[in-house]
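For this depiction, one protein chain was excluded, whereas all remaining protein chains were kept in their positions.
Which chain is which? They are A, B and C, in the order written, and residues in each are numbered from 1.
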Amino acid sequence: MFRKVLVANRGEIAVRLIRALREYGIRSVAVYSDADRSSLAVSLADEAAYLGPSPASQSYLRIDKILEAARGHGAEAIHPGYGFLSENAEFAQACAEAGITFIGPPAGAIRKMGSKTAARQLAIVAGAPVVPGMAENIGNIEQARSTARALGYPVLIKATAGGGGKGMRGVEREEDLQSALRDASSEALRSFGSGEVYLEKQVVEPRHIEIQVLGDHHGNLIHLGERECSIQRRHQKVVEESPSPVMLEHPELRARMGDAALRIASEAGYANAGTMEFLVDRDLNFYFLEMNTRLQVEHPVTELVTGTDLVVWQLRIAAGERLALSQEEIGWRGSAIECRIYAEDPENHFLPSPGRISYLHEPSGPGIRLDSGVYSGWEVPLDYDPLLAKLVAWAPSREEAIRRLDRALAEYEIGGIRSNVAFFRQILADSDFRAGRLSTEFLTSRSFSRTGPELEAEAAAALALAMAESQSEAAVPSAPTKSAWLAAGVQSLLQ
Amino acid sequence: MFRKVLVANRGEIAVRLIRALREYGIRSVAVYSDADRSSLAVSLADEAAYLGPSPASQSYLRIDKILEAARGHGAEAIHPGYGFLSENAEFAQACAEAGITFIGPPAGAIRKMGSKTAARQLAIVAGAPVVPGMAENIGNIEQARSTARALGYPVLIKATAGGGGKGMRGVEREEDLQSALRDASSEALRSFGSGEVYLEKQVVEPRHIEIQVLGDHHGNLIHLGERECSIQRRHQKVVEESPSPVMLEHPELRARMGDAALRIASEAGYANAGTMEFLVDRDLNFYFLEMNTRLQVEHPVTELVTGTDLVVWQLRIAAGERLALSQEEIGWRGSAIECRIYAEDPENHFLPSPGRISYLHEPSGPGIRLDSGVYSGWEVPLDYDPLLAKLVAWAPSREEAIRRLDRALAEYEIGGIRSNVAFFRQILADSDFRAGRLSTEFLTSRSFSRTGPELEAEAAAALALAMAESQSEAAVPSAPTKSAWLAAGVQSLLQ
Amino acid sequence: MTRDTLIEGRSGRIRIEGSSFRYEREDGPIVEGEFSVESLEPDCRRVIIDGRVYRVAPGARGEALINGRPVSIEIFDPRGLRSRKSGGASGGRQEISAPMPGKVVRVLVQTGDSVEAGQGLVVVEAMKMQNEMKSPKAGRVAEVRTHPDAAVVAGETLIVVE
Partner (left out) sequence: MTRDTLIEGRSGRIRIEGSSFRYEREDGPIVEGEFSVESLEPDCRRVIIDGRVYRVAPGARGEALINGRPVSIEIFDPRGLRSRKSGGASGGRQEISAPMPGKVVRVLVQTGDSVEAGQGLVVVEAMKMQNEMKSPKAGRVAEVRTHPDAAVVAGETLIVVE
């Protein structure tokens, strides 16, 4: 096993990886930009290396600097996390050339699966069903128009090098095609360094269900079941769960989709952890969408129901160990649901809400896993995806997991910035969500607005503020320091 | 199911119960003494009732006040937690007479098992092996002397009404018997309201292993396997785990001990959650010690390995539901280990260290369950057991659970008071502990002393303090408020 | 003690005398009873009203979390000179401003255009996401104060709709 590993990422996933390394007695090297000098991840690591200014292009995306840090600290391997360089074949290649193990699939597999159009071709060869669409990138608008007409609207524009909804646009009518193509392509260019996009038929109200696979370098390949990630906003997953509610009713679907995923992975010569994303329609037909050749944000739900540790297997596989788990040994127990806690404003287009976390009370207790990258006093930077933490609940049944998650969300208090914590409670209260009737249209077809407090709750808040003011006036010795938010609430009194 | 339940307890167990009630949509009523006015439990409850002054005898042990609170708030049931009134048959009886459901066994079963001597008799009738000892309480010193001689030293004095090591004394030599009897009896009187004690043969270097049972009011009775609680200090459990390392090598022992536990529970007419404590000697002989007719402090380790929720089953059983779990459905997965985090000073006889928690950073992440009753700013009261929280790690194997727990302990920072957090890291590093070679003598046969920091770590701490001082002198706007501990560290500078 | 309140945009008044209170909202409803308040963590309070518990913690700026639920709140001393600040919409003229620093990608309207409620006005990229700012009302574009590729700061007005 490695003695020292560099974590080429930030935020909650860097914390999660550093924890895993510590648990395995492997020294961890964190990297950081200016914005992350005082990040939680750096403070929990054994060693740390400065990369550069805050923009990712000058820090977390700088292959040269990351390799220099790895060499300088004597790291034998690099874990890329998700995002940033995690699906960058050149980076994997550069690691190999520097004699440093890239903890992930071989560069060749990243290349094969990194292009969505090539991945589609590979899936077709492997005999897995795919969504009808283009086998190559869009060359010009006329080609796009004719393809879209042939597929039939609605169609979906997707970035060839993409992921996470960046560079993706749904198009309902031909007149919107051109501007959508322009937006998608420019977003793709900025996000992935390539503006290439392609067209697919849009499956109506599909479920997004993905299969986790794990393979070693000795030809062993298994799947760890599915995650349903249908609750998306602008193609960004916000709630993920395992098992999928549809699998609870149709358990044979897991084996069929698992089989298809393994055939694709095998065809790609895949090793390490990876995920095959599928759309599932109402008749339980499934279509391969794309493969993510990295650890997923939502991997904890799989870990909780299967009782495995995916990061540990990534490390062991990268170190050349054999996968000691057989498909028969993988069992599923209970239900796990994850919420992605973002610094964003659900009442204002979900715009990011960076700033200082002035107060933080995190939930814990039975069945709660919190993978957090923040602390009270942390300044959420402008420069990156504003994911604060992942809150995951496990319980013996889906219904209990929902209620447990709701309990934990009610305890989750974040002050100083806006977050989507309360928004999740509205999703969890939705009767379709509770019944497991999910689709990727779930959020677009609903609008959640916050409900006013009950009268007595209003009175309680007013009492809290009024008494805080009077306590601080009376200078009661046991009263805590007068705080920013209380001060703001009562400021007019002092004028 | 109940609509409202009163939680007749405090601290972490009150928080755990209130969370379970919230998850089941049952309104919770917390009770509090003067010392607990601003407790975490009260702040998380739906309703709260004041009991009285801080001493337990004037608050948490006042049956009349608790029943009055339940009636006043319209609670249909009371959960007693552990300690306080949880094993008080009179309380269970008083609840029944008030028409309020006591969430626990029938008063008759508490009475039968509450007397340790009676429980021994019942176990003998049920055909379960017991430790050789007295069938009745000690009447006078001569009787004690002759019994001790007959059993052979070492002997153990135990409180008939006792639990948790209170009123318990090991005696090696006859000359120590009289003073030990006096101390044990007076401690028992203060703790349980009865000074009655009895004598048992002391099993040499035994393991303490207990079996969790669960029964409904319809004759169904199952066990959920064992917890090993051999790591004890002064008969107080400090580390608990499931499975027991001995079961990993001898799986048949679980079935044999589970059987014995079920025979005893059946003989006692037991319902709801309960625990049979056994001693296991080196030849894997086991002896019934006593039964705890309540939820155990250490119940989370069982929940984690079996994937069940014991509190939920307590509620459902108390509400008259049938136990929907059969013995065959109970499976064990992975390993769970719990540390009892106390406000106490491991370097000074483990004396309680009450006071204000001035700083708190709690661990979280994969496989970590934290059942905490405190927060930053909380004043740990003098008046009760100084348990702050239970930190539990689950992992696929015992070795991984130990490393994960160690990782979490390293992240657990408590400022302002002393705690045993670092002490646990010394236990976990012990080679016998790692090998699973445990006995109740583990802690008495070892002394752990804290090791000095490495030179560079010393330098780091000196740098942190020196720079904090210079930052606060320079009044850097971004520097946090000058804090008590930094101020204390640099106070000589200001003189 | 008497304080005026503005909670989720609705005005009210709370009167406190010893451990009793009376809270009256200007749209009618009234609640009164016995209460106690305790400080928990710095900034967090637990309030008990007639035996019911409310946890009041700080939320985003100007908001409190009541049992985890965000609620905008301000309190005022009625003896003070400052008049109440309204939390509601400010008449017929609406300024569409940048919620955070970023860059204008495209401007979708011109001065004088008629717009519908919900119609896109301007696309701003911030934190790698393109966000279309929509018109809060049907009306006419009175001013366009920005242009493509303009760097914008938080709060900067981009478009005015009347």
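Going forward, contacts are C-beta pairs under 8 Å (C-beta built on N, C-alpha and C of every residue); 3 or more make two chains touch, one makes a residue touch a chain.
This one's a predicted model, so the numbers in the text were calculated from it and none came from an experiment.
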item	value
Shown chains that the omitted chain touches within the full complex	A, B
Candidates B:D46, B:E187, B:E338 or B:D371 - the one touching the absent chain	B:E187
Touch with the omitted chain, as defined above, among B:I141, B:V204, B:L248 or B:A464	B:A464
Residue of B:E399, B:E413 or B:D432 touching the missing chain in the full complex	B:E413
Contacting the left-out chain in the complete assembly, out of A:A45, A:A148 or A:V246	A:A45
Interface residues of chain A (partner: the chain not displayed)	29-30, 37-38, 40, 42-49, 72-73, 375-378
Sites on chain B contacted by the missing partner chain, in the whole complex	166, 183, 186-187, 190-191, 345, 348-349, 351-354, 358-359, 361, 382-386, 409-419, 421-422, 425, 450, 452-453, 455-471, 478-481, 483-486, 488-490, 492-493, 495
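Heads up, the rule we're going with is that only the chains that are shown with their structure count from here on.
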item	value
Most distant chain from chain A by Cα centroid	B
For chain B paired with chain C, centre-to-centre distance based on mean C-alpha positions, whole Å	47
Chain A and chain B, separation of their C-alpha mean positions in angstrom	38
Centroid distance [mean C-alpha coordinates] between chain C and chain A, Å	30
Shared-contact residues (touching 2 or more other chains) in chain A	361, 410-411, 480-481
Touching two or more other chains - residues of chain C	39, 41-42, 44, 52
